[in-house]
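Complex shown without one protein chain; remaining protein chains in place.
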Amino acid sequence: MQRPPFAAVALGLVAALASLVPIGYLLLRLFEGFEAAFAELARARTLELLVNTVGLTVSVSLTALVIGAFQAWLTVRTNLPFAPLFAVLATLPLAIPSYVLALGYLSLFPWFSGFWASWFTLSLATAPYVFLALSAALISSNYAAEEVARSLGKNRWQVAIGVTWPQVRPAAFASVLLVALYTLSEFGAIALLRFDTFTRAIYNAYRGSFDRTSAAALALVLVVLTLIVIYFERRYRGDRWQAPTSRGRKRRIELGEARVVSIFGLSLLGLAGAGVPIASLIGWSFNQVSFNLLRLGELVASSLLVALAAGIVIGVFALAISIWNLRFSSRVSNAVDLTAWAAHALPAVVVALALVFFGANIVPVIYQTIWLLLLAYLILFLPNALGLVGTPIAQVPKSIEEVARSQGLSKNAALRKVVLPIAAPGILAGVALAALTVLKELPATLLLRPNELDTLATELWQATEVLAYSQAAPYALALIIIAGVPALVLNAQARKLISEVS
Amino acid sequence: MRLRGALTILSAASLLLTGCAPQTDSLLVYSGRSEALIGPLVEQFEQQTGIEVEVRYAGSAELAAQLLEEGANSPADVFLAQDAGALGAAAKAGLLETMPDELYSLVPANYSAADKSWVGVSGRARVFVYDPSQVSDLPKSIFDLEDASWQGRIGIAPTNASFQAFVTAMRILHGDARTLQWLEAMKSTAVIYEKNGAILEAVEAGQLAAGLINHYYWYARAKEVGTSQMSSRLSQFEGADAGNLVNVAGVGILESSDEAERFVEFLLGSEGQSYFAEETREYPLVGGISPADELTPLSDIPSPLIDLSDLDTLAETLELIRQAGLI
Partner (left out) sequence: MPLLEIKDVSMSFGATQVLSGITLELENKQLLAVLGSSGAGKSTLMRLLAGFDSVASGSIVLDGTVLSDSTTTIAPEKRSIGIVPQDSALFPHLNVKQNIGFGLSGLAKDAKEQRVSELLQLIRMEEFAGRMPEELSGGQIQRVALARALAPKPKLILLDEPFSALDAELRQQLREEVRQVLRAEGATAVLVTHDQEEALSLADRVAVLREGRIIQVGSPSEIYNSPADVGIATFLGESVLVDGKVVGGKILTDLGSLSALNNVVEGASGVVAIRSENFYLQPNPSGDSEVVGRVFFGHDALVEVQTPKLRIRARSNGPFAPEVGMKVTVWVRGAVNFYPAS
């Protein structure tokens, strides 16, 4: 096999090393202060945090499942009027960062805080993941099999449980685990709603006390929890029944009288997940005595620049690793790919914390500079980008490359002139999505940003901390418009679903 | 191809590294005081002296911890902290250089570090802010707040430096055990906020009945919206209560330089002091400058008699706060 391009290998190795830094340094830190760390973990407070975190994760996961299933079933399987509209409405919360959703409600109900507020906000924010997964599963499930089951004597309920559910179960599992992962790592919304989970405790321990080992100890517990979830997520990811999609027209179930209730329920969810918070933010934006457009412009510009820089960096590394692993696959490349994914387990707060330690002590030259922040973004979002960038490349059929080779091009040239141009739109989309995710990022940015850098997210955060809602609201809306909506538009799953349902 | 790849990487890397060379002719200040408070003052200094100032805003304890983390590697030149505790911690770690005499002597000695590692810049009093429509019986002592009747009605900001300083005072006056008891009571009774500003806003909005903050938040807001527009009121505890602690914000120099000293000089000069008096409504410490008219004179506040230098046992205070589960 030909050797991979040097640049690809170099970049890949750098990325792998970078991904190892956070967990590596965290463990190092803990070994140094082992007794203190252990004492930290033995506190009643840790138990309280554990109960809070696990309790919230479980309840949000289950609620998101119920909401997502309700929405998916109605839009995909029944003759619900305006089904495409409701499908869009169900995916809309994805355009709203969770802390913006929290802000939307906080600005409306100042008493909105604690467990129930967090459960409410996160359930609405994560239900779209379940909705998208279940919709896709329901669309591709075998309708004819359900009719056969009825001909064999089963009524509607028995069919739903005995035939439909087993087919969508893998998708349900995978998306619920995704929700759990998201909730475990969630920081912004929970901190604004003042509910003590591990992420908030880690952040406050870092800010409010000297002993950072305690923050590190808490971080370790959080990492263990996320690893447990990831383990299950990976296990069930490939679990798919190889059912051929049924041909013929997809029949829709008549709702009849249930139609009114269904529309009411779906509308309520749509309002709660998007309508109400956005309306509140718009209201607060107009409440401003002196709306500082200049400041907003500055923040938008700096946020976009940082996101663009991060997107390019992440894109370049993702491209390097994808090319190396997909076209010149070897054990080393596989290991590099796996390492990049390993960092995916770590919540942003933990990565940022580890990098602070790392930056301050090992590489002070990049400490408090944009480069450390970019490194954090790389570690955090490289896994996402790998999937988005790798897929278009993998989808270019090998036969095209072979034809190019037969025309006299070397492997690298074939890659450059044939494969990459074809995969380019997909790659660009992947990079764009990575950039948009960076735009919305909060915890790592808060902890690692250079002194002079303010982004929309951090400004929003600071304003909300002092309850300055009219100041925060325009930033929140700007985030939705420049980060959230484009991300939703680029979301291939969502686009596919809307076209299927229309 | 290999060589070209290597060259590309090398040139990119060198660009990276040059991009992060720290600027040597500007001043880097770590400020434990918020940008809203300090920002305008820094701008004034920059305009007057032409010295470029870069400020890192964060919590005092957080910055102190960061300084400890960075140690000798720290890029910071000046540490402006909200209270004595954080400065004391930095001093203990040997990070602060001795303040030049001409600067140190500007402020009465009881408002600065005994070992001259830092100097006080402005004073603040801890106060009890409350909503008169929700609170009829004012607490006489800080320990009254342990009562169940305050459940969910009192707000505190345990990550805030001033709160931590006040807890240190309580430790000095009443001992660790009693303090821990109070903190644990707060854990179940009080509502936790991240900032003093948030507490004030909450009381003003009627969401919260009362809270423990610094005096100047209230006065600064009163100045902005008009005293008649304020719905909340201030009160002090009776006697030399720990809750009435008068504390100082101070400044220490990490890396001695002409610019650093001029910055400290500015803070202690008439512009800096009047700024604190007029703009932020704090108590100026340098002689000859009076506080804003509506403020209670410093001498009239029944504050506990404590040596501010003793407030630097911040680490132990934080330990208690964490033990109570507030952080």
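By written order: A and B. Residues from 1 in each chain.
The working rule: a contact is a pair of C-beta atoms (placed from the backbone, for glycine too) under 8 Å apart; a residue touches a chain by one contact, two chains touch by 3 or more.
All figures in this text were calculated on a predicted structure; none of them were measured in a lab.
*Asks:* What shown chains come into contact with the chain that's not displayed?
*Replies:* Within the full complex, the chain not displayed touches A.
*Asks:* Just name the one of A:28, A:42, A:58 or A:152 that touches the chain not displayed here.
*Replies:* A:152
*Asks:* Among the options A:17, A:66, A:144 or A:161, which residue touches the chain absent from this view?
*Replies:* A:144
*Asks:* Out of A:19, A:71, A:135 or A:167, which touches the unshown chain?
*Replies:* Counting the whole complex, the residue in contact with the absent chain is A:167.
*Asks:* For chain A, which residues touch the unseen chain?
*Replies:* Counting over the whole complex, chain A touches the hidden chain at residues 142, 144-145, 147-155, 163, 166-167, 241-244, 246-248, 251.
In this section, only the chains that are shown with their structure count from here on.
*Asks:* Mind pulling up the chain A residues that touch chain B in the complex?
*Replies:* Chain A reaches chain B through residues 5-7, 10-11, 43-45, 48, 110-111, 191, 194, 201, 204-212, 214, 356-357, 360-361, 364-369, 371, 412, 451-452, 465-468.
*Asks:* For the complex, give me every residue of chain B touching chain A.
*Replies:* Touching chain A: residues 1-2, 5-6, 8-9, 16-17, 19-21, 28, 54-59, 61-62, 64-66, 68-70, 73, 75, 89, 158-159, 164, 191-195, 197-198, 201-202, 205, 207, 314-315, 318-319, 321-323, 325, 327 of chain B.
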